[in-house]
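Encoded as structure tokens, the structure appears first; notes follow it.
Excluded from the complex is one protein chain; the other protein chains are retained at their positions.
Up next, subunit A:
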Amino acid sequence: MTTYKHILIAEDDSFLLSLLDIQCSSLNMETCCVENGEQLITEALSYQYDIILTDIQMPLCDGIQAMQILRRLGYDRPIFAMSADSLDCEGFDFILQKPVDIDQLAELFNQTPQQQKVQLQISSELTALFYQNLSQLSQDFATAIHNRDFVLMRQICHKIKGGAASFGLSILSQLADQLQQRLSAETLNDNLLEEGRQFLLVLQQSGAKNETA
């Protein structure tokens, strides 16, 4: 089985991003693409990537700031920059001149080692504890909907978002994330309450699946 190196590409120009995505994929890299420095930091901190390739000028947080924040947080994996201007900046492992030469990129990828991957260990006791917690959260969420308590609904979504993905419930985690964002951004309204009810059904089904498993 071939194991691909994982690359995180950050570029705000959608055309260039697509081009880099295609080029890196053709070099047998598994790609993830983001469009600004904030997304770059979040994704990089997942520690899934062997290489980061970033543009310099990007919205929200530029490539240099993102690299400096990551280095300050102890991120020690390779970060390559791409720049149309000459750039002298400590912290990058290499600075590529734009337009990026694919042969140079291929050589850099070949020189970069694949990072060790460590699986998360989840015991059956821990899984049982998680589902016990999920059942309680499900009951609390039903009460929060009944009482139109948006603050409690948001807090519960936050807890589910953080925990569910570790236990293989990625869709539940994503739904919790989406609902939490809406609960933070909007004031009390019936549409949101209805979304809450739909989320509760998914939440209850997620707990029930474990009981029948």
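Convention: a residue touches a chain if its C-beta (ideal position, glycine included) is under 8 Å from a C-beta of that chain, and two chains touch if they have at least 3 such contacts; residues count from 1.
The rule is simple: contacts and distances are computed from a predicted model.
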**Message:** Tell me the UniProt protein name of the chain this structure doesn't show, selecting from "Paraquat-inducible protein A", "GMC family oxidoreductase", "DNA-binding protein" or "YjjW family glycine radical enzyme activase".
**Reply:** "DNA-binding protein"
**Complete:** By the document's definition of touch, the residue of A:23, A:57, A:112 or A:133 touching the omitted chain is A:133
**Complete:** Of the candidates A:19, A:60, A:102 or A:202, the residue in contact with the absent chain is A:60
**Fill in**
Full-complex touch with the removed chain, picking from A:73, A:89, A:171 or A:193, is A:73
**Message:** Touching residues of subunit A against the unshown chain: what are they?
**Reply:** 37-38, 41-42, 45-48, 60-61, 69, 72-75, 115, 117-123, 126, 129-130, 133, 158-159, 161-166, 173, 177
